[in-house]
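To start, I am sharing the structure in question, which I have written as structure tokens.
One chain of protein is taken out of this complex; the other chains stay put.
This part shows subunit A:
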Amino acid sequence: MAHRKARERDMLDSVYSMLALVFILVACVELCDAATVVDVYRLIQYDISGVPFGSRLASLNHHAGSLHFSPGADLSRTVVMIPVRELNISFVTEYVSRKHPLGGMLFLLPEIFRLENGGGGKDVREKEVVKNVLLELEKLLVHAKLPYPVYFAFENDEIDAVLDDVKKNDATGQPATATTGGYKLVIPIAEPKKVASPTITNIQGWLQGLKADGDANQLPTIAIVASYDTFGAAPALSVGSDSNGSGVVALLEVARLFSLLYSNPKTRGRYNILFGLTSGGPYNYNGTHKWLRSFDQRLRESIDYAICLNSVGSWNNELWIHVSKPPENAYIKQIFEGFTNVAEELGFKVGLKHKKINISNPRVAWEHEQFSRLRVTAATLSELSAAPELLESTGGLHFVDETSFIRSVQLVAESLARHIYGYQGKNIQIFADNSSLAVNPSYIRSWLDLLSQTPRVAPFISKNDPFIMALKKELADHTDEVIMQHEVLDGMFTFYDSTKASLNIYQVASVTFDLLLLLVLGSYLIVLFSFLVITTRGLDDLISLFRRPPSRKVEVSQEKLANDNYECVMV
């Protein structure tokens, strides 16, 4: 008997454990049945010396709302979906400056800005209007601290349908909350963590000049430098085709042209040419600073001058040369004259701008200032007439104009060549069109295409990112002694990860709907029950169901009476 009971207990235990296992398995089923799933890109989150900026949260689980909400509505549990096409920048400014509580923001960018659609001149006018709005928006968001998630997404049919629905709901005056149904936006992502040691990678290459026999002195060097990384509001979308993609491609094309010249000892010049692709541009040219510090003193002294390229792709008829040494300086005069002569021949103007360096101010506005701080003569060639502010978005929306870009490359190459080969002031075109040394438009186009589709925010690129490898390989094709230098970004800047996520949009029913449904179903079951009792057992039975307690009391009292009578009789 005990044996059988023990066996029964074992069987029961096994049954229970089986049931538990089944329940666990079933509960682990992925509930990914959203109406829509969209790729979204998060606003950048960073600290400067501990001061927080950008969007501080990543995960999202709130109802969707639109801009047509009734004034005074509580939006602290709503994600506002804002299409940039209809953006009223004052609304965003007000919300950000007054620090209103908000569940989150989702900006919808027009489809034409998608990375895959590339640069291109299609619909330029439409892009112009949105571009200006986007630039203002970027400037506002990047310098504000937002304690809620902010995301960017591209418009498509599904999300447009959702937005229309949400607008309709909002127009009726009902804000979407748990009790009124609507759409729910969910981004299931972990809390953003600091990027541990953001690396910046500098790539350098040399073209050795021709040393005369018996000359023990080191040849002078000319350096050409461009920074290749970008910064923007959405790091996963910051492609910067003009700034500074144009600088990078100009450097590569100049490297290609000079490698053709230097491959033959008869046309090799008496100067070394140093090409530098630096990172850390937006962060006070941190990469350039570390790169220069890694040089030894002799090398630094042998640099005759350095030309830094910054945004040379979309100008009309004037380029600027920015210097930090006074224009009366002999070297500066020489450089400037060389550039002006070539520019005149090519048909445009070059202006000179002088900006003094303030050593105590850590802010470095132009790349050449890093050279000047180490007493190397340098200048920056750029289409911008004024330096961008710290972390001002590097205008990733300007598309490169091919003709002006080719002219910039020709300017740089010719001026350099005339200086190297000693043809200053003479009217000789070394890189003439339709010659074997002409600027190659298809080379430029393919590299510009690549750069306009690759987001390159430095803390989010690893050491061995394919793009960096591609740059290194390309430079190695044209130059010798290509060295990559990996450094850690200046500790003043801290970045947080989670730049890309996928958004699930669910259409949810309100709690009142569920309660109503419960009520309806309850009454349906009760009606069914009564109907069945009446048809099968009769109406009396139904009534007797409710009258049982009193009838039992009557029965009990009757029984008691009968017992008492019996006792009396017994006695």
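Here is the rule we go by: a residue touches a chain if its C-beta (ideal position, glycine included) is under 8 Å from a C-beta of that chain, and two chains touch if they have at least 3 such contacts; residues count from 1.
The working rule: contacts and distances are computed from a predicted model.
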Protein name (UniProt record) of the chain left out of view, among "G-patch domain-containing protein", "Transmembrane protein 147", "Leucine rich repeat containing 58" or "Cullin family profile domain-containing protein": "Transmembrane protein 147"
Residue of A:Ala470, A:Val488, A:Leu521 or A:Leu539 touching the missing chain in the full complex: A:Leu521
Given A:Ile89, A:Met469, A:Val511 or A:Leu539, the one touching the chain that is not displayed: A:Val511
Chain not shown, touching residues in subunit A: 26, 29, 31, 33-35, 178, 181, 184, 186, 506-509, 511, 514, 517-518, 521, 524-525, 528-533, 536-537
